[in-house]
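Removed from the display is one protein chain of the complex; every other protein chain stays in position.
Let's turn to chain A:
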Amino acid sequence: MLNPLQRRMLTRRLLQTVPVLILATFSVFMLLKLLPGDVAITLAGENASAERIAEIRQNYGLDKPLLIQYATWAWNALQGDLSSSLLSGEEVTTTLARVFPNTLFIVCYAILISIVLGVPLGILAAARAGGLADRMVMLLSSIGVALPNFWIAMIFVVAFALNRTWFPATGFVSPFEDPLRAIWYATLPAVALAASGVAEVSRQLRSSLVEILQSQHFRTLHAKGLPFRSILWKHGLRNVSVNLLTVISLLVNRTLAATVVVEVVFAIPGMGNTIVNATLQRDFPVVQGAVLAMVLTVITVNLVTDMLYSVLDPRISQQ
């Protein structure tokens, strides 16, 4: 399946992830420590004595130097132990297993919408470049790119959940329990997340298609007698698939980050909500675990993208 060149690339890329992981978790750890507030005070409860707080600090190792704290966490994480929440005591791996699929579900849903709507819109705009349809699509996509996700999310809640009760305003149903209801619940958040995605996909696809349609080998396709339909959908789409893949890969990463806000608006028990709550409470093992999971996801997406490049463009694997 993999040729030696691809295997070498894969190995190199996997090795490159190590410093990325260390840097990401370490900077998040330090940022967390820079924030004012102390989890020990929260844990001790109101009116706790200074001795009590110091005792809690000692119990959780919070009195040790920061580097030691980080090193301890990293060493355990390396062995698959992400330790437990300081507040609930739940194992972080358990928390992640509970909330991460929810976030992935919303992200995949949003990406699916971005592709299913964005690709035809981009193709339509490119096919009618300069025409009315093109200008309409480009206008809509400018709006989609410009509006912030959380704002779109709130407008959607007002419009489609409160004024017209087509969709639930908040909440979440796991796709493993009830797939249909899960889709129904996830639609508004996914659409809110996908608004910029649809815009981005259609815009990028249009511009790369317009460019490729002018190229010499597309003149050959016309000279062959190929209908414009095949030129656009078969050759056009295939020729710009590398660009499209780049856009989608960046979009996955950005959407993953955007869930942090959108999950709060829709009260979805996902990674975003978990990170926000844990940060507010200075529950650093949870934040660290969640960030680690997110970084790993992004790295995986990027790696898969790079591997797909050589599948989509035969020239790449040669270089």
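Quick note on the criterion: a contact is a pair of C-beta atoms (placed from the backbone, for glycine too) under 8 Å apart; a residue touches a chain by one contact, two chains touch by 3 or more; residues count from 1.
Definition applied: contacts and distances are computed from a predicted model.
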Choices "Putative phosphoesterase", "Cytochrome-c oxidase", "Short-subunit dehydrogenase" or "ABC transporter ATP-binding protein" - which one is the UniProt name of the chain not shown: "ABC transporter ATP-binding protein"
Sole residue of A:12, A:164 or A:217 that reaches the chain not shown, by the stated touch rule: A:217
Contact footprint on chain A, counting only the chain that is left out: 215-217, 219-227, 235, 238-239, 241, 312-315, 318
